[in-house]
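Removed from the display is one protein chain of the complex; every other protein chain stays in position.
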């Protein structure tokens, strides 16, 4: 049996203002029966979002020099373990338990009471798992700002704490009856919860850590651009589950979530190509991959609220601020190494604002600015600022505390220059074995 | 509400001669209700087919020398943007709008009237998105004939125009009430529409462009065969959605589409291995990957019309013509660089003919030659020839026009030899950063 | 129409002791109707499990030196052809036909009688295809013990025979009314059938083949650790279909299968990281990838019988034996090159035993040790031993016979040292083309 | 004995190998390097980061030849590697004090003596 | 004519190239190599297999210079490549018997004569 507290929060997610009466009876019914079609789609979506974190590892891993490829990829992969297990232990409960305005409760710690019973039209356990994949990738997203210069233990501690202290509460705010959801902030699949949140944390973390030793001195080029494209492709594929699955059903809304996700990044790619062309005379592959991600991020909050043509507009418009921010950032002293803030923070914020602009009542039940509801844009801006401020402050505090306890967040400068793979993991990404001598006795 | 014109075309696709009475009542019902199971499968299928274009980028990208890897991959990835956006703008309407014999109309331009209402048992918007993923990959397929020697702007213009002028009408011919569908041509998932069509365009484009500067002079070896295998694996995976999803439902037909897709390429792999073994004494990895694609192409038109054993027969037989054609081609002056015509054109044509041979009434409602219906083979041949001729002629015209306007389709010979990645995109696939000096002031 | 013999075996799988009465009516109904939601999930699951074999190719291929990368990857990819086609020819019938205690019959050879009719709530053809993907990956799993030193023809003969003589009967034992299923052995998705079975065969094959020429002499390092991580990511993704799909339905049980698959490896990763840290001072990327696979293997038999917290316990506990066994193995003379026995044999056995410990009646209908049913552990141990002994003996016999017929299983020592890619396939994984001279006349 | 070290364009490698073969020079060791000379420097851009590429891909050949074959070898390279554009590369000739064939341990002239036939006589 | 061969740390390459440029030495060929010297050897572990890494990544530079520029070149390298830690590398100077510019076929001093301007005069 699903607890009332959780259902209320949940309802806030699905039942947007103006739809309450319409959907309410359906929800009551939904408690009673699992729909195999909806469950099939949510099973698929859960797998798809899980794959995104592997895709992210390649997107990020291809962008760094080869001496840091494993460290970068592991920052994503280790989130499967740390963020995944902690989600089951307490994160899910903090996000979806109880009905406080700011944070959930501990009533579902260790998944107590989370079983095969229906929650909406899918098994409760599946809803929990689906949300868990979001917790994993949000933590991993931040790592793009930290590559090449952070003690691995400190990184693990950071994402562990951040997931419980920042991510879970913010989910509660927006999707489980918290103050932002209550205000009517629209965030279909996590533009604010996931992307603005991770982007803000990345910005703060990049500043706390400081730039890499050779940042701005030496060129640190992507060692494997095909990996970047592979990552972008896997992310796009997985994002169908991220956005399409956020409908929690295989219906018209789920289809809208998926189809907007298909078209928006296409528009971003086209605009980005023009910007690249006018700036450097050439369309670049790294730019193309970046455009895909920016488009995906921007459509995330809007995916269940706008039409495909609205999605194309959002995708196209979102290219501009991210493009120019990233261009400026690379010439600045801010070593947000893989532009998490530029792509996810700005892309997510722009997407969230444009959700308030392009929302179509016929799609998701809420009208946006273009349909005469300017107030929605204001609500969206409040949500963005709320999440951004909390995430920045909490990130700084967490990192400072970890740094103080663990004797600094970074390895010695000369070690960092040798590359994190060798010094933090004792491995090379691409070993030839030349000059490697077997040590057979035990160490 | 779904428009009658479109439904008629659609019905022509699903309701094949002999099945009309049987299926008609179901279809009438289907208009009224979205089925969550069918929608779940079509959501998944749409994501799967989208992933295929990324898979294709790796299949093609691994086959070229490393100096052209990014250019080759971008030819696939940019189709997400160009072909995707244009599908929403006009392609879908030209393909599925109205009921002309040769081309659709503009009634659904900018997706007007394409919403969450049911179209069959799935949301209309989802049908449109699913079909859009086909438009994207068909354009990308052609690029295999053009690698390493085409101005990128000219390529983009080509696939943009080709998608509207060739792909959309051919879809209409076969799947939306056009002349070929009306004749009873069988093409379950695009053997003719996608593969013969793209293969013919590739052949024409390779001839118009002419061979690479060093074609036939220097060996241009695959720089990364694992990428070729990765591409083949992702293509196979995605092809479950391509063929299985073409049933537009999660039912016995969908299962047949998927299961034939699973077994046919297996048979092609086995036969190809024997051919390789008898020819060079060794089974090759590039051969294995090629066999997978040829088998997938060959089963595409047949996947909803034959049994799994029929699929195995088709997969096995399809190996021969493609194998020997490719062997001949590499010694000829025809620089269809990655053998798009050999794999897709010939594979698709062989598959389409064999569909007419092996079609089983119990599976897809139409009997083939083996069940005493030789006329079906004739119909299949007409469809192949019709599509091939139109695609070749239109491709030549489009390329000549673009070439005339843009001052030639190819870069200068010495630039081409340096590699397209550096000259057309200002990037390298695998940069070490040695000797790279940061330029910090603005360009 | 589905045959009674097969259904009986099948029922044994789904309807576990204690649930018979509860589920029986549902099953009777299920025979009559295909459920689109269940079918959607099983279509997806089939595609997911197929993808796993490509994932395995990368997991294994990244772990070997680059001179053997293609040979290693082809050992997986060729299973698509060999094991796939033979499954349709006879394997499926041997596994699921008839109701003998030790092996099926040949009543469904060439898929006779396997059509679109319902089998449970999905098309029979789809059940056959789904099971076929298991046959493919099980054969491919063994190859990890054989890399770098086996004639490719002998390998193909081996997996062909092994699939029919070992895999199909063992499936029958456990999942289709055979002696182990009859005893009440629990194996939700193949901990014993797939992993103990393949692990045992790998152990035997490694001993029969003997170590690589340079094993224990030279360090043979993973040439591409990112590929290992890619493989691990794709395996995890595909395993959702492996375990979640083994419920054969998109319901609470399917959700449990998927969600336990999501959390268990996370726990293994965390424990493995600690073990790595205490042993070498560093957490390694290869270790992380290995931990993911071990966790996935361990949860496989349990995935539909335990809660997510049970899954986390199993994942955590399974890390220890595999970790220490692999550590010992690399210093021994046993060249199970990629630790198939350590990861799959031991991981599968540990998972099967722990299934008997943590099985929760509320989840899968059977109580385990912790719920007061110690007998289940005994049953599990018998199943493990039965499968292990049969697999070892049969593998040795098959290999000895092939070796005798084909004049030895291995190439000449000096050829082996040059690398299998060049000597067995006439290809290099990463060719630069330097010094390659085109031969244009026919060979 | 001399060592001829040549730096050439990668796309000229096949031609140079063929020219060496025709000049009966069969032993050669090939190395992928990067060179800096008068070539125009490329500019590449990665996500806003613009870099000047100071190095260009080249191939370096090391060829040990007996004194009488130095000119033949150098001329074969000069004619086969030339495009006439800046960046064609350089050829250096070095003195060698000793040569050994590892397979046999033969030294100097013995190491150069062809094993069989005449085509080998010019290589070490 | 001499060939200056320097083995340096990879992370010092940019600095050395800049120093060479400032010393008017413009022709150089660069090679990724691995070195073994007094450096501490790393230990790596791959799934239980522990290995000692005896080689460290280095860059090898080959620079042909006219005799009068040998000292300038060597000093430029010595000062720009130094960190003071073990593993900084070595510089070797070799005699050259002949130099050719492939583009023109010019030999020796002709090969070194700058095409235009003064900055080229020190390079071959």
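Note that the chains take the letters A, B, C, D and E in the order they are written out, and that residue 1 is the start of every chain.
Operating definition for what follows: a residue touches a chain if its C-beta (ideal position, glycine included) is under 8 Å from a C-beta of that chain, and two chains touch if they have at least 3 such contacts.
Nothing here was measured: the structure is a model prediction, and the numbers come from that model.
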{"item": "Displayed chains contacted by the hidden chain, counting the whole assembly", "value": "A, B, C, D, E"}
{"item": "Full-complex contact with the absent chain, from C:117, C:214 or C:361", "value": "C:214"}
{"item": "Which residue of E:13, E:77 or E:102 touches the chain not shown here", "value": "E:77"}
{"item": "Residue ranges of chain A at the interface with the undisplayed chain", "value": "432, 434-435, 437"}
{"item": "Missing-chain contacts mapped onto chain B", "value": "63, 219-222, 280, 282, 284, 286-287, 290, 326-331, 339"}
{"item": "Chain E residues that touch the omitted chain in the full complex", "value": "2, 5-8, 31, 33-38, 54-55, 58, 60, 70, 74, 77-78, 81-95"}
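Basically, only the chains that are shown with their structure count from here on.
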{"item": "Chain located farthest away, centre of chain A as origin (C-alpha)", "value": "D"}
{"item": "Intercentroid distance (Cα basis), chain C paired with chain B, Å", "value": "32"}
{"item": "Gap in Å, rounded to a whole number, between the CA centres of chain E and chain A", "value": "46"}
{"item": "Shared-contact residues (touching 2 or more other chains) in chain C", "value": "35-38, 40-41, 44, 219-222, 224, 230, 250, 280, 282, 284, 286, 331, 432, 437"}
{"item": "Touching two or more other chains - residue numbers and ranges from chain D", "value": "14, 34, 36, 44-46, 49-51, 54-55, 85"}
{"item": "Category of the chain touch graph - line, ring, star, complete, other", "value": "complete"}
